[in-house]
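Every protein chain but one is kept in place in this view of the complex.
Chain lettering (A, B and C) follows the sequence in which the chains are written, and residue indices restart at 1 in each chain.
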Amino acid sequence: MCGIFAVYNHKKAAKITYEGLFGLQHRGQESTGIVTSDGSKVYKDKCKGMGLVSEVYVETNKEAKEGQVALEDLIGSMAVGHVRYSTTGSSSEKNAQPITITHKNDVYAIVHNGNLTNYCKLKSKLEDQGSVLNTSSDTEIILHLLIKSRKNSLEGKVYDVLEKIRGAYSFVLMANDELIAVRDPHGFRPLSLGKLDDAYVIASETCAFDQIGAEHIRDVMPGEVLKISQGYEKSVFLPERPHKFCIFEYIYLARPNSYVFGEYVHGVREEFGRRLFKEHPVDADIIVPVPDSGTYAAWGYSQKSGTMLKFGLSRNHYIPRTFIQPDSRSKGVELKLSPVKKILRDKKVVLVDDSIVRATTMGKIVRMVKDSGAKEVHVRISSPPITHPCYYGIDTPTKEELIASSKTVEEIKDFIKADSLGYLSKEGMLRCTRRCKKEFCTACFDGKYPVL
Amino acid sequence: MCGIFAVYNHKKAAKITYEGLFGLQHRGQESTGIVTSDGSKVYKDKCKGMGLVSEVYVETNKEAKEGQVALEDLIGSMAVGHVRYSTTGSSSEKNAQPITITHKNDVYAIVHNGNLTNYCKLKSKLEDQGSVLNTSSDTEIILHLLIKSRKNSLEGKVYDVLEKIRGAYSFVLMANDELIAVRDPHGFRPLSLGKLDDAYVIASETCAFDQIGAEHIRDVMPGEVLKISQGYEKSVFLPERPHKFCIFEYIYLARPNSYVFGEYVHGVREEFGRRLFKEHPVDADIIVPVPDSGTYAAWGYSQKSGTMLKFGLSRNHYIPRTFIQPDSRSKGVELKLSPVKKILRDKKVVLVDDSIVRATTMGKIVRMVKDSGAKEVHVRISSPPITHPCYYGIDTPTKEELIASSKTVEEIKDFIKADSLGYLSKEGMLRCTRRCKKEFCTACFDGKYPVL
Amino acid sequence: MCGIFAVYNHKKAAKITYEGLFGLQHRGQESTGIVTSDGSKVYKDKCKGMGLVSEVYVETNKEAKEGQVALEDLIGSMAVGHVRYSTTGSSSEKNAQPITITHKNDVYAIVHNGNLTNYCKLKSKLEDQGSVLNTSSDTEIILHLLIKSRKNSLEGKVYDVLEKIRGAYSFVLMANDELIAVRDPHGFRPLSLGKLDDAYVIASETCAFDQIGAEHIRDVMPGEVLKISQGYEKSVFLPERPHKFCIFEYIYLARPNSYVFGEYVHGVREEFGRRLFKEHPVDADIIVPVPDSGTYAAWGYSQKSGTMLKFGLSRNHYIPRTFIQPDSRSKGVELKLSPVKKILRDKKVVLVDDSIVRATTMGKIVRMVKDSGAKEVHVRISSPPITHPCYYGIDTPTKEELIASSKTVEEIKDFIKADSLGYLSKEGMLRCTRRCKKEFCTACFDGKYPVL
Partner (left out) sequence: MCGIFAVYNHKKAAKITYEGLFGLQHRGQESTGIVTSDGSKVYKDKCKGMGLVSEVYVETNKEAKEGQVALEDLIGSMAVGHVRYSTTGSSSEKNAQPITITHKNDVYAIVHNGNLTNYCKLKSKLEDQGSVLNTSSDTEIILHLLIKSRKNSLEGKVYDVLEKIRGAYSFVLMANDELIAVRDPHGFRPLSLGKLDDAYVIASETCAFDQIGAEHIRDVMPGEVLKISQGYEKSVFLPERPHKFCIFEYIYLARPNSYVFGEYVHGVREEFGRRLFKEHPVDADIIVPVPDSGTYAAWGYSQKSGTMLKFGLSRNHYIPRTFIQPDSRSKGVELKLSPVKKILRDKKVVLVDDSIVRATTMGKIVRMVKDSGAKEVHVRISSPPITHPCYYGIDTPTKEELIASSKTVEEIKDFIKADSLGYLSKEGMLRCTRRCKKEFCTACFDGKYPVL
């Protein structure tokens, strides 16, 4: 999971990108980077850092501490920016994006959200030809293929690359004086186009536009190669393929206030909650959301059921990304949640959350709620059991670690020690959106991978 | 505002204190410190740092970066810890607590929450006698008075000090092999005693006990001087004075799941919300809490009014403590909030928050909600207008900056451009708790300062 | 051992002090500090650091890394600066000088070279009176005594202090708008006064004046209390006491080009060398100095003997202050010296050095020279055997560690495995200066401590 952002033709391109990335921070907290161009020079040195956008960037060099980047050094009216999610084992500044490449007199910078499924094959072929790859990231492959293209125009080179790569990808490529935004033909990941006065802006989610006060124009279309250059946009399209939008953007990934795949995210989540009640009703005393992931679905469940929503779990505001392993009793430290005991005591509680991965966290929450005196704890999940890993850009664990890949719902219920457990059905979930069911990728729930 | 924590007789005293402070982080994010004792030696070097508990401490020296503290260096079964709120101008490691003093062969460490009102007089007197004060903090004064006492026992020395100091104070003093916890006779600030197996723990709020799995035994009483030594607790009491509990702990400061002054905080807040509806009803479409401060009062308001609660404002999870000043349009950056437009559009909205200080933030929120298409915005505040600064340990701004000190409610309504504005009355607020009205300090609302 | 420097009335006071301290770097490499005053404000925060002058200071904040100090922050036309020698166990920024104290509205800064012999007694008395001492340094005592004085003028306060302290001390005290330079009545440590245009400068050694292009006017006299204020100097004197100049300044401490106690240092060293030949002649092939400490004495020895000086030991230019412990064979790493084998091979060598402390280093050098093929190695030392520790400001080890305190010259010769060993006699040494023999402190050679 990553968030990407780009600006064309704004005199404060780096600053706008910084603010846009801040709005996309939920898509990646491991590292961030911004590369700018003034039309002739690309500013790519000292532009990345480990950590949050607000930790890495400062306004001036004078303020900058070790490891921080000063926005004043990022000159020019074009920019591409990135926030990166922490994936196991490869957390280092080397893998932070944008990735840049210098070839003869040209500099290219790329920001990418997705995953190339034929990465290994491409890598091996490039190495046979004597190419040297510096990262373990598929994003670098795109750049190496680009400089090998014999086409003259940048869009020509990009088209050459797209004919070779497969998988889920939304990326923006910046050359000295042009931007090219690309979304794969299946449209797995969202990518939106906006305007801020005379500037074009591109972002993974529309919430980034709200952050900077920009207007959402339209989405970059599946299969579209959108070039912005000399003040104009121009598009070519890859051959059409079936839409395969990632349903998990609705379930968990996107911010509730984003407009994704033609709909507001929170609205879909509330509908998930209402549907979930229909499929798995409980005659409970209170509905308690697991903050903040379960909030909107819990609201829908509460509304449909007529049972009162109560804030029985309180979230710590100061959530660290790393934390010293707590001693056994200190469940809250790990969970970043505290029980509001008086609300939970002697109640028949419905806990609503968006999904279950390994079930260890949910097990701890159930125990914490029971320890607080709840009579019964009924867990309701606003998505189906996750049984398969994602190969399209989400860092789900291996199949072995996914509890639903080897256990039945009944067994999971026992594992988390809940009084009952109900998942939203796949069928029910897909009915909650306005789109045709076939337009979504549901591989994580059924193992039907559209591209391999 | 600060949070204090102490442990007596636990083999992982530093670790327990670390976790306890994590649970008190909302009381102060500027700096933190932990000092331990193994009964003969006090570990006081390299024990403090600027920033959050989770940023300052790491488990081992091997992991420690510049400015970080390794818990493994903090040896012993006794500890005192502190989190400090950012106050204007004096944000530096020098003022971080615990403050320690070495006098002959004795080392004392203190953690303090409160404010001494006769600080200037005491300071001047000490300097006349040739004492050298290293900080601008009133906490240091307590230590200097302590070592000037001719009493032999530590409790004797402390009693000497208490006869000299005035104001609001809850503090814990650690000597080589004993702890003394003190709460001023008015009881302004909370201070609670708990047990974790054979260990005693002391904390500003009971939520810290939940964090570590400890049991809340009782509060340290107003005027109590509680000594813990050789495995036993022993108390003496200062002459009795009228209770003056800080009502703002209920309104904003304490965590909803804490048990403060004899009651759960979230329960009082819900009651504030219900009462607020009775005093200032609106026939609205939706009730929207300002997250997270307004959440429980909004719930009470919604429940009493029968109007639906909706999450029309979404809070950014990655809230930086410092942020580059955004460009004018980027309201959300500053507010750390995003509007959920579809929820707000064409609605008559009641916004519920806990208090208004300068009104600039609320003005921005109202504008953001209106920009999102709300038809009407009615602001409801679950406390009275703040007209006077606090001299008892809360960093309120000067009187001039408090909007309610110079403007009427009608004028504030115009300033924030709301369609209506209703504050909970002082009378109404005080009725929401179980205690007698006179037991609370309400100086910030009426200027009646109990101690000067 | 320390070096002190001060400036009065120079618009670039911090810069001049920086350059002066660079010239005094040989007197201390552990830490350094500069405090300035603009006549009303004393700039004392972020002014010190661990390491060399050239490592700690940079010109502007923009260049400053973690732990570095920007000269541009040190404002004003007055300054005091210090370089500190590494003493066992207390190497920390807290003990770095200048030490400052804030008392009421006054700020004092002090830089000190020397050692108070009644430190413990003074400390105990101050603590009985309730004073809190923050460092383990005798320098802080001076400041505490100062603020306890009831005198009105600064010179009056200083005089009060001097009546209480004993030992070896050369210090400069800076108040808001005046400087006071003091040298103890015995004159143990050097202290010189110079002028640079209209500015006064004060330094431990005259080589610092050469560094900045200043003129050496005269020495601060033993027992002199020299006040510089309003552009004028004014002196009072303590009661006269016998001179006790530190002979070790001539032997090792001072730079060869300094003018100390009325004579150039290198001249005295050459004379030591000539005298050493007279007392301990060898009919050798070559005279080899141990660089750089033995250079001038070796030259004198060579000149008097007529035997050729040859550079048979080469010094590494990049001498680290700390170094990973080398494996056993790598003698040179530790010694920071390399043998020039072809020069030493088959030669009868006289090695000349200034002194022997523990004899371990000399033992390694002798072995290295023999391993390089020298036929015979005759060691000649241009000072007597060191048998007693110094209590007047030099960090000699304890008596037990001084090899000459327990071994005869013959035994030391065997220990270092030299073919012969000759020390300059105390009598002979004292004849090499122009001063009367009684004017020198020779306690490290004979245990006759002039002040206790």
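Just so it is clear, contacts are C-beta pairs under 8 Å (C-beta built on N, C-alpha and C of every residue); 3 or more make two chains touch, one makes a residue touch a chain.
The structure presented is a predicted model; accordingly, all values stated were derived computationally and were not measured.
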item: Absent-chain contact - pick from C:G267, C:P281, C:G373 or C:P450; value: C:G267
item: Which residue of C:I343, C:I381, C:I394 or C:C444 touches the chain not shown here; value: C:I343
item: Contacting the left-out chain in the complete assembly, out of C:T102, C:S229 or C:Q303; value: C:Q303
item: Footprint left on chain B by the chain that the document does not show; value: 61-62, 65-66
item: Residues from chain A at the interface with the omitted partner, ascending; value: 66, 101-104, 124, 127, 129-134, 143-144, 147-148
item: Residue ranges of chain C at the interface with the undisplayed chain; value: 12, 15-16, 18-19, 22-23, 25-26, 29, 52-55, 57-59, 66, 71, 207, 210-213, 255-257, 264, 266-267, 292, 295-296, 299, 303, 308-311, 314-320, 322-327, 329-333, 338-343
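Everything that follows uses one rule, which is that only the chains that are shown with their structure count from here on.
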item: Taking each chain's C-alpha mean as its centre, the one farthest from chain B; value: C
item: Innermost chain, taking as reference the mean of every protein Cα atom displayed; value: B
item: For chain A paired with chain C, centre-to-centre distance based on mean C-alpha positions, whole Å; value: 63
item: Interface hub residues of chain B, defined as touching at least two other chains; value: 66
